[in-house]
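Sending over a structure as structure tokens; questions will come in a sec.
With one protein chain removed, the remaining protein chains of the complex are shown where they sit.
To keep things simple, chains are lettered A, B, C, D and E as they appear, and every chain counts its residues starting from 1.
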């Protein structure tokens, strides 16, 4: 049973320097948006991961891959998201994501 | 009962000029990738729409919003995807998508 | 004395379809963030215009050029922002912005 | 025999408003960079078109497709650049470019 | 009193390999554009930092945060620029910038 958790985000780690941004992140993005019932957390993880792959946001992708697994997206589904993204955002974004995902899967032991 | 269909894509409309690209689009992207069972068509529509919103690919977004509705994503879910994207790809991408989605919803009468 | 105002944004125009996004736009983005004293409205207009130029967000750029002028950024300064951006985001983004800004200046009669 | 020429660029059309940017465009970008012998004009057209396709710079792409043809890149080569780009920058960028290129080819009668 | 200076840029470090690019950087970008009076250095730093945050140009952002502080932008203003950018370019770009800025502030002792 995995207990892999996202690392502390850059914003949380600098919360005293970025108090407004940290407050918005905790109370609006995670406390409100992610909790809205119009879209499941699994679906929100799918679209967030896809966006981070497409925009080549490497550091944030790592944590959201972990969140996605914790939200019930399977390893097989994440592999397929990255494969699908190769066509919609280009091979280099998929190659970058494959490297990051491989490390997340290794660390989780899946 | 809606019969709204995606318009002919730019690649299909120029298939005689772009025969290889059109062949790959029909037989690989839609004929193979979208049909793979590792991810449902509904899920593929979710991540494709999210990617097109995030990358500000206005023309392709229109058709994939129609496909998403045809693949079972609801209007309410698409609205929520765009709202979620405001935080992950920026307000201007969400504003652009809201304009396009509004027209698609109007045309479909939903 | 100019009375040029930003056009109704795409989100506001679709507020009944996108109630959460519209609420966040009115009450958080414009009602809170833009009002924070840590950065003047003039400075916020400068960085918002620069971002929209750099990201090639054509439709949103138009309205924020009008807001910038209303917030005290001069025409000469906007021209210089766009010239500066040519080096930091590439000539095509500056060319696009020059076209949009030219129309805004014409409409305003400056 | 074609006489298709690029349309006046947005910067040239607004040269009195953007004098520095116009001067840099005429005398540095086209007058110096494009004339450097380290890379042929044909090769510069190839990489410029690829960049404009990848970055989805629709308006600037149109003119540089015309320049590319005038610099000796063939229609068949441009079609292949766009097909290649589908893999390196994603299908939506190729679809957008295919639409623009189709119009340029039609206008030129090739 | 700080003496924190930008590190040698990648282009300057490779000036013998990239002589034209280095010459343009020194004599045009810094020697001409940044010195033009139409926009103050403080304002140029604001828009350059905003652009580098929005485009996720991590390595160049570090040096321009240092330049911004040297040009009179305060730490509090940079924090606010990054907070503002979260809305206009997306949370992941702000998170990345918060990490880089935190390191710059630490190194400077502010």
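To be clear about the criterion, a contact is a pair of C-beta atoms (placed from the backbone, for glycine too) under 8 Å apart; a residue touches a chain by one contact, two chains touch by 3 or more.
Just so you know, these numbers come straight off a predicted model, no measurement behind them.
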Going by the touch rule given at the top, which residues of chain D touch the chain that is not shown? 29, 33, 36, 38-39, 43-44, 46-52, 54-55, 76-77, 79-81, 83-85, 87-89
Touching the missing chain, which residues of chain C? 54, 86-93
If the hidden chain were put back, which residues of chain A would touch it? 56, 79, 82-83, 86, 90-96, 98-99, 101-102, 105
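Keep this in mind: only the chains that are shown with their structure count from here on.
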Where does the C-D interface recur among A-D, B-E or B-D, taking recurrence as more than half of the contact pairs being identical by residue number? B-D
Any idea whether A-D or B-C has more C-beta pairs in contact? B-C
Rounded Å distance, chain B centre to chain C centre (Cα mean): 27
Between chain C and chain E, centroid-to-centroid distance (C-alpha), Å: 22
Please output the residue numbers of chain D that touch at least 2 other chains, ranges allowed. 20, 56, 86, 90-93
